[in-house]
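Right, chain A next:
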Amino acid sequence: MRWGVATPSRNKKLSARRRISGGLLKGIVFLCAGVTVALLVGLLGFILYHGLGNINWAFLTTARSALKNTIGIFPNILFTLYIIITALLISLPIGVGASIYLNEYASHKRLARMIEFTAETLTGIPSIIFGLVGYLFFCRMLGLGASILSGALTLVVMVLPIIVRTTQEALKTVPDSYREGAVALGATKWYMIRTIILPSSLDGIVGGCILAIGRIVGESAALIFTAGVGYQLVTNYFQALGTSGGTLSVALYVYVYEQGEFEAGYGIAAILVMIVLLVNFATKLVKKKFKRI
Partner candidate 1 sequence: MSIIVSAKDLNLYYGAFQALIDVCLDIPEKEITALIGPSGCGKSTFLKTLNRMNDLIPGVKITGELTYHGENIYNGGLDVTVLRKNIGMVFQKPNPFPMSIYDNIAYGPRLHGKLKKAALDDLVERSLKGAVLWDEVKDRLKKSAMGLSGGQQQRLCIARALSVEPDVLLMDEPTSALDPASTAKIEDLMSELKKNYTVVIVTHNMQQAARISDRTAFFLVGVLVEVGQTNDVFSIPRDKRTEDYISGRFG
Partner candidate 2 sequence: MMNYRQAFNTELSDLSNSLIRMGATAADAIDRAIAALNTGDKDLARQVIEDDNQIDDLARDIEQRCLRLLLKQQPVAGDLRRISTAIKMITDIERIGDSAADIAEISLQLNAPAPPEVAADVETMAAAARSMVGGAIDAYVKEDLELARATREKDDIVDSLFLKIRAELGQRMAADATAWDEIMDYLMIIKYLERIGDHAENICEWVEFYKTGVHKNVRII
């Protein structure tokens, strides 16, 4: 054992040096974490500080009135809801179906991998490009014009990869032993998927939906092109599908950038921040609820 045992003195020196460098690194890491938290808290504080004061009942429940020269975001809240509902109604079945196919049925591994790759690439594309394509395809080619439907369809393309990816991840975490167990009892593949696979990956699917909602709520660039910036109140869902309407994010952009209404902007920003916080909280809650099984 020529190399094995370090002399005590060498050992001490080494550990002293290690202690210093280790402490230094720890300090740097702490600093980084501190800066991150400070930035976040600062930003949230700034928005809420400026925004909360501008939120009142009338602001939330009326539409903008040029006559009275008041600003209200009720139509935008409705439009946001409509777009979320429409986009999810379309993308959820397609996305879940696609992931089931990819994970459970696709025997053509190369095709499956190609689809996965495409989906991954789609998530990285800037949303303005979706907006452009959506505008050209849905609004112009299909003649849907700037409408909630065009916007929702564009968002479907955007959130589909998210839903496919999260669902697929959830499906992958379902142990093969469940599949074997069900099949060994004589279950057909579809019965097995319906009764075992889908229920046990529900948390992942719900998580994907929440992520998609977050994405939709925060989207503006793609929607300005496709859903427009309308602010007229339309309460009928089906009527709304055909009309131009700005979501909250879009409204924020329009009020601040085009009309210099900073107070309204801060108000909307505060609401958006609270929605995002709520969505994140909901995600955690859902995850926890399903984890208990």
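Per the selection procedure, all candidates are chains of the complex that A comes from, given by their letters.
Points worth noting:
The rule is short, and it goes like this: contacts are C-beta pairs under 8 Å (C-beta built on N, C-alpha and C of every residue); 3 or more make two chains touch, one makes a residue touch a chain; residues count from 1.
These figures come from a predicted structure and were not determined experimentally.
Every candidate listed (1 or 2) is part of this complex; the one in touch with chain A, counting any copy, is 1.
Remark: chain A residues 107, 175, 177-178, 180-188, 191, 195-196, 199-200, 293 touch candidate 1 in the complex.
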